[in-house]
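One structure, pasted below without further comment.
The complex appears here without one of its protein chains, the remainder shown in place.
First chain written, first letter: the chains are A and B, and each begins at residue 1.
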Amino acid sequence: MGEAIHNVIIGNGSAGNGAAATLRERDPDCRITIITMGSLPFYNRYDLPRVFRGCYDWREILVHPLSYYDDQNITLRRNSRVTDVDGRKRTITFAHNETMHYDRLLVCAGGQGYLPEELSDYRGLMNGFNSFEAAITTYKALPAGGSMIMLGGDMIGLDLARTLIDTGYKVLLLTNEYTFWPHRIADDEREGFINALKHMGIEVIDGVHPVAVEEGIAGKPARRVVLDGGGEILGDVVMPSYGLVPTAEFMLGSGVDIERGMLVDPMLHTTDENIWAAGDVCQIWSAEDNTYRFYYGWNNVRLMGEVAARNVTGANETFKGLDDERLRIDKNGHLASPFWEY
Amino acid sequence: MIVTVTLNPSLDLTYGLEESALGEVEVHRARTASVEASGKGVNVSLTLHRAGTPTVAVLLLAGRTGVEIGNGPGQTPLARLRKDYDAVLLSTGSMAAVKLPLKEGEGRDDPTSIKGVEYGLNFLMELHRGEKKKVGKRVAVVGAGFTALDCARVAKRLGAEEVTIHIRTAEEYIPVTKDEIFEAKREGIRIKGLRTPVELLVDENGALHGVEFAQNRLGGWRDNGRRQAIAIEGSEFTEPCDTLLIAIGQRTINDYLDVKLELDRWGSVKAAEGGKTSVDGVFAAGDFVSGPTTIISAIGNGRHVANGIDHWLMGRQRRRQMVRIEPVEGPLRERAFDFIESQHMPTATLAKRAGKLTCEVETGYSEELAGTESKRCYLCNLKYQIDVDNCIYCRACIEVAPKNCIKLVEGVEIREDGTYGELQETRQWDEVGAIWIDNNECIRCGACFMVCPTKCISITRNEFVTQDL
Partner (left out) sequence: MNRKGTDIQFAIIGSAGDGTIAAGDILKRAMARLGYKVIAFDIYPAEIRGFGKCISRVRITTEQAYSLKRHSDVLISLDDSYAIPHVGEVRDYGAVIYESSPVARLAEGGHITAHIKPSQLPYGVQVRGISERATASARSRNIVVLGYLAGLYGIDPKAFREIIAAKFRTKAQAVTDQNTAAFDAGFETGKAVFKLDDIVLGPPLHNKEAEKTTMMTGNGAVVRGCIDAGLDTFFGYPITPATTILERLAAELPKHGGRVLQTEDEISAIAATIGAGYAGARSATATSGPGLALMAEMLGLSVMGEVPSVVFVSQRGGPSTGLPTKTEQSDLNLAVFGGAGDAQRIVLAPTNVDGCYRTAGKAFEMAEQYQTPVVVLLDLYLSNRYETVVLPDKNPFSRNLDKQMADGGAGYMRFADSDDHISPRAIPGQEGGMHTVTGLEHNQLGKPSDLPENHEAMNAKRHLKLEAALRHPDFTICKRFGDEGPVDVGVLGWGSTFGEILEAMFAAQDEGIRCSAMKVVMLSPLPKDQIAAFMDDCGTVLLPELNYEGQLANLVSGALGRPVTKLTRSTGSPMQVEEILAEIRRLAQARAA
């Protein structure tokens, strides 16, 4: 036979690309295909706030030069949404009606921003920051010196907030249980961290609960956030920042276990012998905590991709996350987090 | 004396409006309401009676008669019914709650003995009978079915601050529609998975203050598409709560029986074709046989068993189900209907729902929406078929087919029972035996019918009908 092994990676983020590079290193002859719903080659999503620092051309944020894919013999399938994975037949079906066979599958589909169900009706009026297109759209929606109303404030959102403050915009943060996600903050530490946010220039609004988002009236800022019990907050752009939920729906029915994310053992192996998972999409069994848990942040997801790739090619490595995942305050009184290192 | 016999009596519900309400276009409130027995013969007797003519109205009655069947004092034993009647049908459903399998601790045998713990279905039934139910601040619901969802959403409306549904496996496997789950989450209810309750935690006043769970992992697959949940050793954790609603299912009780009926492996009465049990003259139907199912299944089973009882009583089959096939002149729908999106059921806003048990969440379709939604009817009882003898293989039908629904086949498998099986597709023209419409893919768009130059595609309507023999 002699046909090369086909390794398929679903997901074009830091985990997926870390995995692809490692796979190519360890097996120069295998076929590697990266599948993504997006339209662009690999860029670092954590880096998207650069859009506010004059980076409007997608070519400037690519991690690799375009020749990388040819040089490394990696096939990149863009605009390709996976609708079905059959673990037994080892096939992937796309929304565009094409079927692809894999020998080994690595799911690195990442996570999407969570939007609470009670606000789902207002999705169309809010801006995300999950992709280059969404980032540019947000940038265009903010007038010079304009204001963003951020709901929640997970570490991804707060990172963007830093850049916004730095480039002359205003940020109004409506806090809730997702503020500082994924860090878990003890009640007595909270005030200190909130103060750090204020110190960084973010306007923090505590104890209010948004129930609706509406278009602003003519002449006023473009968005109106309606609060529980009356009251409103005006701003140019509303961004939900409620942490991530894993993008695992397309794997339903494939035969692997999924709770919120894809359930994997410490070697990132799913319950299907030919399928691994890495990055924001997977929940890893932690023997010491006796539960499945997520690992977030660029360092973690990249490492997960590499470990999974090594295990796909015969290793038996256990993934170990960051030693210290705590949120801190630096000497300038600003927030510092391991999730902000990329 | 005039005797009227009413075979289909009814209850008339009359609303009284003020006379002045007529002719004005606005919403009117009924001032009075009353319920009376009615039906054609009954009405005749009523009129005769009011006119002073002696009359008797004979009608069939159903409903509770207040007779308890059982083996205890004051109860009528089943044997008595069997003596007095030719046939007895047992359809007592699944009214008892499944026991919560706690490992240890207080309330292990009867969790409801702890203050703050109730069985979910009983909780709801009492609420609907008019009792004032109360819940605490933090409500935990254990269970993964519609009852659990209902309990959770009712608890929220009764004023709980935090309501959490705890399930043993994962959301993927719970038998509740996605819409229901979405609405529940929208109302602020959380669903947490992979845990099984092992102990109830009680404070010094005997009131519930928490539940201890064991962490689960997913095990193998069960028959009904669900997963096994396997508890992990030493993984216990606590969730604080002051109210617990148990909705892990219902079971049948048959301890009122005084005759030994053959049981199936779940302990329910075994019923064969036509509802026959192992004892002549005793039939069983509905949830009592199958365990909790749906209203539709129960009604269907009831009808089916009624036919079975009739068959047994009369000694022959007097009614049977047939398929009626009628030709249809056209597709009966327009191609454009295929692109109508499913109409989202309008729901009341969260503000309207808050705290009100009587606010209907699904507000229903307007006439226009209903009309649009009904256009989406698949008309799946239509079957499109190509008459192979008249087909000229022009392939015009394949070219207009919106899906991969018309295929070139070498042949079609015919199964033992005469039904069509697998299609042996081919791409080589010299192997083609027929052009075949795959009715599993057909969306009844009618495009092939419209374009066929020899009119060799026929459309038939196929329906089940019941025929008296």
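For the reader, a short list of remarks on this structure follows.
The working rule: contacts are C-beta pairs under 8 Å (C-beta built on N, C-alpha and C of every residue); 3 or more make two chains touch, one makes a residue touch a chain.
If you're wondering where the values come from, they're calculated on a predicted model, not measured in any experiment.
Of the listed residues A:L40, A:V204, A:V226 or A:V245, the one in contact with the hidden chain in the full complex is A:L40. Within the set A:E133, A:E232 or A:D289, the residue that contacts the chain not displayed is A:E133. Interface note for the absent chain: among A:M100, A:I165, A:L252 or A:A336, the touching residue is A:M100.
Subunit A meets the missing chain through residues 39-41, 58-59, 66, 68-69, 75-80, 94-101, 133, 136-137.
Those residues of subunit B that touch the chain absent from the view are 334-336, 338-339, 400-404.
Basically, only the chains that are shown with their structure count from here on.
Note for the complex: subunit A touches subunit B at residues 116-118, 120, 211, 252, 257-260, 263, 271, 285, 290-292.
Within the complex, the subunit B residues that touch subunit A are 170-172, 182-183, 185-188, 193-194, 215, 217-218, 227, 232, 234-235, 350-351.
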